[in-house]
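The structure is given below, and queries will be raised subsequently.
Missing here is one protein chain; the remaining ones are kept as they sit in the complex.
And then chain A:
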Amino acid sequence: MLKIENLHAEVDGKAILKGLSLTINPGEIHAIMGPNGAGKSTLSYTLAGRPGYDVTEGKVTFDGQDLLDLEPHERAAAGLFLGFQYPVEIPGVSNVQFLREALNAQRKKRGEDALSGGDFLKRAKVQADALGFSMDMLKRPVNVGFSGGEKKRNEMVQMGIIDPKLAILDETDSGLDIDALRVVSDGINRIMRTPDKAVLLITHYQRLLDYVKPDFVHVLAGGRIVRTGGAELAHELEREGYGTIAA
């Protein structure tokens, strides 16, 4: 589904990713762990196409097409979703309006019919209910006045409504208490744990991986993947730290 080959990327002229390669197949959940400054967020922004994250070398294909050739909104329409580490507030724009416009823009790009207001609300309500998110919150301006946990839950509601093929979740677990972590994890499993979808989890902590079981765990250090293993690798990291592995 996603094939990253020898990816080099820089921010403000500073090289951050230095030859990263990774292949994600449908049905797989990959976790990327690594010390601060290893390039985890740079990887997620680069894949989503954020301006200022410049690819200097390498190749990324998504379902066979050249991902790096697409604008951010085209990547979204192609089925890529980025769950933000710090979800952004948009005053005066309700969640419902935001997501309906975004979803219909994606559908239009894919040549599908727009969802009517009624159909959209039904779809939104299913996702909101599953994530313990009230319709009232859905009608409030995007992330304005939301707590850290509510913002992260909102990301999962958005992911449920948009229903992407590949979700890149950038520290979706940070700032969550244990109950919220469970709700969010259940959301990830419910929405994305299917044979035709895939997830790239970026996290600092093992605890998320207790709920969302990864098929592969990668250690990112110095802009490259330095080690790959199964779920057990996360435990090892938790015990021993990145020091020896990333060195």
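Here is the rule we go by: a contact is a pair of C-beta atoms (placed from the backbone, for glycine too) under 8 Å apart; a residue touches a chain by one contact, two chains touch by 3 or more; residues count from 1.
The rule is simple: contacts and distances are computed from a predicted model.
S.K.: UniProt name of the unshown chain, from "Multiple sugar transport system permease protein", "Cytochrome C oxidase subunit IV family protein", "Phosphoribosylformylglycinamidine synthase subunit PurL" or "Fe-S cluster assembly protein SufB"?
M.R.: "Fe-S cluster assembly protein SufB"
S.K.: One chain is left out of this view; which of A:Ser41, A:Gln158 or A:Ser185 touches it in the full complex?
M.R.: With A:Ser41, A:Gln158 or A:Ser185 as choices, the missing chain is touched by A:Gln158.
S.K.: Looking at the whole complex, which of A:Met33, A:Ala76, A:Val96 or A:Met156 touches the chain that is not displayed?
M.R.: The one listed residue touching the chain not shown is A:Ala76.
S.K.: Under the stated touch rule, tell me which residues of chain A contact the chain that is not displayed.
M.R.: 48-52, 71-73, 75-77, 81-82, 84, 86-93, 97-99, 101-103, 105-106, 109, 141, 158, 162
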